[in-house]
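Data block below; observations after.
Right after this comes chain A.
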Amino acid sequence: MIPLWLYLVMAAALFSIGTFGMLARRNGVAVLMSVELMLNAVNINLVAFWRYTNPTEINGMAFAAFVIVIAAAEAAVGLAIIITVYRNRHSVIPEEASTLKG
Partner candidate 1 sequence: MDCIGLCKLIFDAGVRNQELARFIGSLIGVLLVSGVPLLTVIVLIWVERKVAARIQDRIAPNRVGPFGLLQTFADLAKLLIKEDITPTAADRILYNAAPIVSFASVVAIWAVIPFMFANNPEGAIVGVDLDIGVLYFVAVASLGTLAIMTAGWASNNKYALLGAFRVVALLVSYEIPLVFALIIPVMFAGSMSLVDIVEAQSHMWFIFMAPVAALLFFTSSQAETGRAPFDLIEAESELVAGFNIEYSGMKFGMFFAAEFLHVFTNGILMAILFMGGYLGLFYQAIPPLGFLWLGLKGAVVYFVFLWLRNTVPRLRIDQVMGFNWFFLVPVSIINVILTSLILKLMQVSGFAPTNFATSNLGEMLPLTIVMLLKDVVIIAFILGRLGQEGRRARIEEQRANEALTAAAVGD
Partner candidate 2 sequence: MGDASLSLILAFIIFTILTLGGALGVVMNRNLFRGTIWLMVSLFGAAGHFVLLSAPFLAAVQVLVYIGAIAILFTFAVMLTRSLTQISDRFTRLWWNVGGAGILFVVLVGTVILPVWGGFTPSNDILFANVADTTQLGIALVDRGSETTQGFVLPFELASLLLTAAMIGAIVIARDADDDEKGKRS
């Protein structure tokens, strides 16, 4: 069986790439995609730890399922906000949507 740390290293790499994309990309849609990547890295970790510690219990799978649900809700609302901001100000760059800052 593949050793656990290989999964963890891979998930860490995925998480780092996601973090980079979230911080560095200017386009809001790309930022959301990067967040999806980060959530998936977390999910891989959850499932890997579950499989290697107590696979007979259901917790790891249930948690991962809930993470998927939340990731979907996050994408839905995030994209709706981006679309609205784009319609109002014709920009999808999060830094330019700063009306609330005053």
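As a selection rule, all candidates are chains of the complex that A comes from, given by their letters.
The rule is short, and it goes like this: contacts are C-beta pairs under 8 Å (C-beta built on N, C-alpha and C of every residue); 3 or more make two chains touch, one makes a residue touch a chain; residues count from 1.
Keep in mind the model is a prediction, meaning the values are calculated, not measured.
**Student:** Chain A in this complex: which of 1 or 2 touches it?
**Tutor:** Every other option belongs but stays apart; chain A touches 2.
**Student:** Considering only the defined contacts, which chain A positions touch candidate 2 in the complex?
**Tutor:** Residues 1-10, 12-21, 23-30, 32-34, 36-37, 40, 43-44, 47-48, 50-62, 64-66, 68-77, 79-84, 86-88, 90-93, 95 of chain A touch candidate 2 in their complex.
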